[in-house]
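Sharing a structure with you now.
Note that this complex is displayed minus one protein chain, with the remaining chains in position.
In this document, chain identifiers A and B correspond to the written order of the chains, with residue numbering beginning at 1 in each.
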Amino acid sequence: MRRSNAFFFGLALLSLVVGSCMPAVPGPGSTPAPRTLKIMTHDSFDASTSLIDAFEQLHNVRLNILKSGDSGAALNKAILSKDVPLADVFFGVDNAFLSRALGAGIFDAYDAPALGTIPSAFQLDPQHRALPVDYGDVCINYDKAYFASHILPLPKSLDDLTQPEYRGLLVVEDPATSSPGLAFLLATVAHFGDPGYLDFWKALRANGLAVVDGWETAYYTNFSAASGHGPQPMVVSYASSPPAEVVFADPPISEPPTGALIGQDMCFRQIEFVGILHGTPNRDLAEAFVDFMLSRSFQEDMPLKMFVFPVNPQAGLPQVFSRFAEIPAQPATLAPEEIASHRDSWIQAWHQAVLE
Amino acid sequence: MLEVREVWKSYEGAPLLRGLSFHLARGETACLLGPSGSGKSTLLRIIAGLEPAEAGQVLWEEQDLAPVAPHARGFGLMFQEYALFPHRNVLENVAFGLRMQNLPKAETDTRARQALARVGLADFSQRRVTDLSGGEQQRVALARALAPRPRLLMLDEPLGSLDRGLRDQLLADLRRILALDGTPALYVTHDQEEALAIADRLLLIHDGRLQRSGTPAQVYADPGDAWVAQFLNMGTLVPARVIHSSPLRAQSDLGILAPRCTHTHHAVGEYLTLLVRRAPVTLERAARRRDNLVRGIVQEVSFRGDSYRATLDCSTHRVAFELPHPVAPGTVLSIHLAPEAVLCLK
Partner (left out) sequence: MMSGAGRVPQASYGAGGSRRSLLLLVLPLAFLALFFFYPLLSILRLSLSATGESQPLALSSILAPLGFTLWQAALSTLLTFAVGMPSAYLFARFEFPGKRLLRALTTLPFVLPTVVVAVAFNALLGPRGWLNLGLMTLSGANTPPIQFINTLWAILAAHVFYNTAVVLRLVGNAWAHLDPRLGLAARVLGASPWRAWREVTLPLLRPAILAALVLVFLFDFSSFGVVLMLGGPRFATLEVAIYTQALHLLNLPLAALLSLIQIACTLSLTTLYARLAPQLSAPSAPRAAEEASQQPVAPRQRLAAVLLVGLLLVLLVAPLAALAARSVARMEPDRGQRTSVSAGLTLSYYRELFINRREALFYVPPIAAVRNSLGYAAATVIIALALGLPAASALARTSRFGRQVDALLMLPLGTSAVTLGLGFVVALDTPPLDLRASPLLVPLAHSLVALPFVVRTLQPALASIPERLRMAAATLGASPWHVWREVDLPIVARAVSVAAAFAFTISMGEFGATSLVARPEYPTVPIAIFRFLSQPGALNYGQALAMATLLMGLTLAGILVIERLRLPGVGEF
């Protein structure tokens, strides 16, 4: 028993010691100790180890990536800690919350050279405080096998979803608690206008709409083509989900079991931004990192890591994306300021129309 | 009134009670005597209905009690560890049985207080039971068992923790109460003096069976059994061989003994177990040979209030005896045993 006591005590001591370790550990060999650059981001951030290592080597820096919850939580934390910032760079604010971030003044402007190559449609902040890094389209995914076996034509527009042949076949997420759910709501607002969108949603509700809390539940519990074998063959997900199904298939498959509906305004374009946090002592390194994120190598690495699309037009797509990802020609978009001023009331009205 | 008939019970596979049977008449107090682990407490619980017997019956006034639930039997049981309810005060504990009878509150209160007074704890009614000393708890448990005036009272070592004076007093009180109400009682104790003081009948239990049953006088006069004699610490057991049938004389390591035997004829050469009772003896200075003359070295001598008790070391046995005056340890002595002091046993 003494041994077990000691064991537990030792573990605790170990974690205490580890916890109080200073983040800056001297690097191997090189005479100047590497500096630390802290990147604050959401939980979905991912990149290839080799790329990160290369960056660290090149700039003699140690990257400390702070995952801080989902995008809303991360942004909240950044805003709350803006006087004593938790990091040097923040990545992961999307166009739905861009105004909020800019209004809180957490970013310093940076006119990156790579901006010249990025299409202006992505550059939602003319002052370059927030720079676009990637985009993803929130689209309805459908179960190919289901539609084939029921000999059902695919819906070609949002209005089609209210037709009786699609009764009870769609599951959406609550925009109050889900980022894709919010994105889809914004798509309907963009397409039908305010308050027209409410009639659409009421019609959807009358047509057997299923509503759940978030993407995990919708995809893995409700969606029929995913491992949960749920009842709905249509789910609000991402345009990158079908390629992801191929990448993560077991056993390997040759084409995705799902597809995306990319009719006009059926998808909503989410753009993610990076920004240098105000008050950082490592401005130069932060700029280098932003450049890195906009560089071709990183942009080409992103799709298979974060399942998003690069904003840099020079970046090529991996084969599984170019074969299976369907990119909508006319995604729905809304101005960030408009989203900022009406988001809460739209969500509230949606709740009343759909849930009550 | 109470009849226990061929009760069998085992514990963890081994038999505990083997076909135990006895009778208890109205107003009779019987003492269950036996070594620890002999199943006395278990027997009480079986009679109370708290445990089922594996075979046999318990009858009350000829009625089989098997279908009667414990709370309907009207028996009282005082547990060895008192089992007082810690969340209730003294009065509430004592009144519990009365409350279960759904008597009017005033009557419950009065009778509970009476019961408390009877055990000398009249002022203790509001106290928490956990605040009491061992003796006080015991008396509360006794009062609690008595208060509902049970048809049969079972007491498991009820006076163990009490000092001498209190014990004697309570013993006398108990006898009076039991006699007054005519309540039959089963009393479990390991203290023989207590048993002798209160019992109308002794029930000696050994190896799951009733070894001997009788009034204290009967049992002491004729234990009948080596085990009974040993358990009751009646004296020394001496094996002997009959050398003369009538009058009965037997040869033993202590010399020639002439025992009192209530049984019939013993043939010469038969082997017997004799009991040399601890009893007053006379000293014999002369060395002449006689029956019932035992010679040895005096060991411990202790004062017992009205006589001296001593042990004689006779190389093969130790014989206890009583003398009116002390004798120095180490003295070589010959004592003459009275004829009633030597008994035959089976």
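Basically, a residue touches a chain if its C-beta (ideal position, glycine included) is under 8 Å from a C-beta of that chain, and two chains touch if they have at least 3 such contacts.
None of the values given here were measured: they were computed from a predicted structure.
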Out of A:A112, A:L154, A:A176 or A:A203, the sole contact with the unshown chain comes from A:A176
Residue among A:R129, A:H191, A:R269 or A:R343 touching the omitted chain:
A:R343
Option from A:L37, A:A244 or A:A315 whose C-beta touches the chain left out:
A:A244
Hidden partner chain, residues of chain B it touches
45, 48, 50, 69-72, 74-77, 79, 81, 83, 85-87, 96-97, 100-101, 128, 130-136, 144-145, 148, 163, 165-166
With the missing chain put back, which residues of chain A would touch it? List them for me.
1-2, 4-5, 8-9, 11-12, 14-16, 18-20, 23, 43-50, 52, 65-70, 72-73, 75-77, 79-81, 84, 86, 97, 100, 103, 144-145, 174, 176-177, 182, 210-217, 219-221, 225-231, 237, 241, 244-245, 247-251, 253-257, 304-305, 307, 340-341, 343-345, 347-348, 351, 355
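Just so it is clear, only the chains that are shown with their structure count from here on.
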Go ahead and note the Å separation of the Cα centroids belonging to chain A and chain B.
87
